[in-house]
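A single protein chain has been removed from this complex, and every other one stays in its place.
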Amino acid sequence: MKNRKYLLPIAATGALALALTGCSSGGGGGEATNVDCAPFESYGKHEGKTVSVYSTIVDIEATNLEKAFAPFEQCTGATIKYEGSKEFETQIGVRAKAGNAPDIAIFPQPGLMADQAKAGNLKPAPKAVSDLVDKNWSADWKKYGTVDGVFYTAPMLANVKGYVWYAPKTFKDKGWAVPKTWDEMLTLSTKIAGEGTMKPWCAGFESGEATGWPGTDWVEDVVLRAQGPEVYDQWVSHQIPFNDPKIVDAMNKTGEILLNDKFVNGGFGDVRSILSTGFAQAGQPVLDGQCAMHHQANFQAANWPEGTVVAPDGDVWAFMTPPIDAGKGQAITGGGEMVGAYKDTPEVQAFQAYLASADFANNRVKLGGVISANKGLDPANAQTELDKQSIALLQDPKTVFRFDGSDLMPGAVGSNSFWKGIVAWINGTPAQQVADSVESSWPKG
Amino acid sequence: MTVMPAPDEAANQSGTGTRPAKGRPVSPEDSAPIMRRVKTKLTSRWATAAAVIIATIWTVPTFGLLVSSFRPAAKQVGPRSDGWWNFFTDWDFTFKNYVDVTAAAGSQSANLSQYFANSVAIVIPVTVFVLVLASMAAYIFAWGNFKGREAAFIFVFALQIIPLQMALIPLLSLFTQVLQIPPGSYAQLWIAHTMFGLPLGIFLLHNFISEIPGEVIEAAKVDGAGHTTIFWRIILPLSVPALASLAIFQFLWVWNDLLVALVFSGGTADVAPITQRLAEISGTRGSRDYLNPAAAFVSIIAPLAVFFGLQRYFVRGLLAGGLKG
Partner (left out) sequence: MEFLGGKFLQVFIALAVFAALIGLIMLIVDRAPKSVKDKVTIVGFLAPAAILMLVGLVYPAVQTSFLAFTNASGQPNGLDNFVWMFTQPEALVTLRNTVIWTILVPLLSTGFGLAYAVFIDKARGERALKALVFMPMAISFVGAGIIWKLVYDYRGPSIEQTGVINAVRVALGMDPKQFLLDAPENTIFLIIVMVWIQTGFAMVILSAAIKGVPMELVEAARLDGANPWQQFRNVTIPGIRGALVVVLTTITIATLKVFDIVRTMTAGNYETSVVANEMYTQAFRAGEPGRGAALALVLFLLVLPIVVYNARVLRQQREIR
């Protein structure tokens, strides 16, 4: 009886599996055949060794990442066992605590990495990696991988936030100019709102349990541009409280756009519709002439519908959120991944070194969709105009770069109360009250 | 069969003079003609209308998702999207979402079938384990005789409230550090799911098994049947409808689980279930979230097949008579 009972589901699912695939074969992976192994000699030979890697990167991006790992595997003989999960942020702590950590974790948030380092889980980066980072990255980036004076994690890939996306054709047809300062941007917004054909801005902060994060990017951009990098650093490291008047001012300044029903939310409705609009779709009214501008990082490029041309004369293009105080120079915010190791075996350290090398940056960027702040990266490898521009910004020594502030703050703020604060703020709570409540959630001691 | 009465005799001995039950699951057709006639008289028009209304309200949202899964990306998301009901006027129909979900290159495997097979390989043993172990325990809680039985049962029942999330870290360290079960193996998932499924399984089955007429069991005992015989030859066959319900739900919970899989599966195509793959299908930053409706329907096929497959065990009259009012 027991057998019969389970035969049906087995048969049904088996048949379905067959139908789904139309018969599958092994396949996949290792297409790299002719790799020049000379640059890999310094990493040594690790035949039969496995390095497990865990990160937030999934799907197509993960496939590309594995392709960029392939030359290392081929030349050193090591096997990279990659696992990506969108639940990385919650799972890495679980695994580390249970003593089942991966060999290497790729952290999207320095704050999370710092938690792991402080808990004594992460191994300090070997000297070879530290030297590579000194050579290939700016001091700022090295700082983000350093906890209590010990350097743990080398940066991997990067993204540039604060781009304002627009449709060049619309701007040309209407005779609008790309604004050079914040004030010009507000003037332009007023003008567009006055013309009445479309709203100047569209925005969407909905992102499941992370709803609100695109708003933190907005505020961070304004804090950095209005108050300068010093205040930004103090804010992020809690040397000034979250509800400092400077921060509340910055929020109110952001609110001039985001909380203005005349300015938002093209294609979706009023101010509050920002909260119910998914961040991945929020930019699309730009294409349809329902809104003029959309604030989002360079990775928005992947969110346009298939076939959209991203170029200065294409369907969409982006300008950097302009300076508020021109005297404070070009300052940008951005994010990136940090490679941390839970083991210090030779093969793990060799792989860490590879990820910090210019070879990896070039191999990965060549496949498209990402950029890196690695100075050894040849901008010619970038696949799109925008990537080239972003890389140039990151590599320009004059650029003041600051990491996404919410990613640097403790988890209780950066991955919780700040998001929730943004949501409450868009939903009508005054900035002061929101800042007070985020401040009160900052972990003591 | 010589030492114990066939269950149908036992049922007759219970003296309620009801329709004899059979020891084997009977198909509904067996229990048919009289009842079918009774039913036509009992079912009023209002009841039918109410049932139709409930069915409609419950189905329309899902139907919307089904329709969406056949619509091109631009119609589903973004400003050019419109309500799914517009499908019936614009007939913009595509299979592309399903092709992308099932065949497009994923991060760790070329296609979905590996993950589908993993889900099957995880869920079948777990369902068997939970059904057998929970019915054994439920039998003792219902018919065993020992001190503290009620307290023990209530304790097991209360275990249901323990949030899974809180149990994950201790369990993972136990599995990998103490028991040395290799991480990223089916074994970890089987054991973890079985542990989490037992309290509810025991609770559900206990209710059913404890309502089996005592006379049936007494009669078997008189004839010299031991606990094992009673359990396998009387309790289990009589509990088929309850076992079928539990099987359906246990299958479902494990099939749809993502949390346990994230912690114990290791995430590779060797072990990871379909939910883990589908959760990633929309890409690192959600740029392909229009694939989610199609993904949801690919995943629902197995639970629905099991539901239809096991329905024939929801049989009337197995426990004829003896139910306490």
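For reference, chains read A and B in written order, and residue numbers begin at 1 within each chain.
Here, a residue touches a chain if its C-beta (ideal position, glycine included) is under 8 Å from a C-beta of that chain, and two chains touch if they have at least 3 such contacts.
Keep in mind it's a predicted model, so treat the numbers as computed, not measured.
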Practice task
Could you list, sorted by label, every displayed chain in contact with the chain left out?
Solution key: A, B
Fill in the blank from the handout: The one residue from B:73, B:101 or B:252 touching the chain left out of view is B:252
Completion exercise
Full-complex touch with the removed chain, picking from B:101, B:219 or B:244, is B:244
Handout entry: Chain not shown, touching residues in chain B
Key = 16, 18-19, 34-36, 38-39, 41-44, 47-48, 50-51, 54-55, 58-62, 64-65, 68, 81-85, 113-114, 117-118, 121, 124-125, 128-129, 132-134, 136-137, 139-140, 144-146, 150, 153-154, 156-163, 165-171, 174, 186-187, 190-192, 194-196, 198-200, 202-204, 207-208, 210-211, 214, 226-228, 231-232, 241-242, 244-245, 248-249, 252, 256, 258, 275, 278-279, 292-293, 295-297, 299-300, 303-304, 307-308, 311, 314-321, 323-325
Completion exercise
For chain A, residues touching the missing partner are 14, 17-18, 21, 23-24, 26, 89-90, 93-94, 115, 118-119, 208-212, 265, 267-270, 272-273, 275-276, 410-412, 415-417, 419-420, 423-424, 427, 437, 443
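Note that in this section only the chains that are shown with their structure count from here on.
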Handout entry: Centre distance in Å when chain A and chain B are each reduced to the mean of their C-alpha atoms
Key = 39
Fill in the blank from the handout: Touching chain A in the complex, chain B uses residues 24-25, 73-74, 77-81, 102-103, 105-114, 116-117, 119-120, 124, 127-128, 168-173, 176-177, 183, 237, 247, 251, 258, 262-263, 266-268, 276, 279-289, 298, 301-302, 305-306, 309-310, 313
Practice task
Would you pull the chain A residues touching chain B in the complex into a rising list?
Solution key: 1-2, 5-6, 8-10, 12-14, 16-18, 20-21, 24, 27-28, 54, 56-63, 66, 81-87, 91, 94-95, 97-100, 207, 267-268, 278-281, 284-285, 288, 290, 299, 302-303, 305-306
